[in-house]
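Apart from one protein chain that is not included, each protein chain of the complex appears where it belongs.
What follows is chain A.
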């Protein structure tokens, strides 16, 4: 089976966000594999181990993205591809990303593509379904379980807390939801092995793409921080009185009950 994983690097969830010159300051930030993409890497490895095949992890980014790709290789992926757009693209959006991936997949045999259901930074959740549509393959988003039996695939999909049981076939793209699995930590031998695994670097040229082919269809005109919240009021006194006061405040001052 040819299994692919779409991976993005994101800020660590414990990072605070600050803005310098109108942009998110990423100078000192700690980057991780987007947590939902980590489920995707883990599931791809498990499905390969159960069904055979190779796992290729792809990211679009810059040379720093190699770190997250090596982590995925250390977890057990077989091969990594970095599509380095640093010198070619100023701005991109989900359309850009999907068009680049479409070009990457052109001419490749694909059985299964795993992606995160959302990236915790931009959080649009568009790339997975867009790529599936461009490749003309079905997709299922927010999956919490996947079982492969020949070409038949049975999936459990999280739908706002309910579970849909879905039957479909490969080729297929799925996006991963929390609860799908517990991603492993890379082992020391895994980390050693990862250093020798193939990591291919491509640029837009290699995919026969011009900047104009992937030009974003949306633009960001400003990034700003939410207004700082003033510290609230901690109530005092006997618990019964505090509760009475709280309900009074919610009803009369905040007017939310």
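Throughout what follows, a contact is a pair of C-beta atoms (placed from the backbone, for glycine too) under 8 Å apart; a residue touches a chain by one contact, two chains touch by 3 or more; residues count from 1.
As a convention for this text, contacts and distances are computed from a predicted model.
Colleague: For the chain that is missing from this picture, which UniProt protein name fits: "DNA-directed DNA polymerase", "Aspartyl/glutamyl-tRNA(Asn/Gln) amidotransferase subunit C", "Electron transfer flavoprotein subunit alpha" or "Amino acid ABC transporter membrane protein 1, PAAT family"?
Modeller: Answer from the record: the omitted chain is "Electron transfer flavoprotein subunit alpha".
Colleague: Among A:50, A:163 or A:192, which one touches the chain that has been omitted from the display?
Modeller: A:163
Colleague: Could you please point out the chain A residues that touch the chain left off the display?
Modeller: Answer for chain A: residues 11, 13-17, 19, 24, 35-36, 93-95, 98, 118, 120-130, 132-134, 138-142, 158-169, 177-179, 215-226, 229, 231-235, 239-240, 242-244, 246-247, 249-251, 254, 256-257 touch the chain left out.
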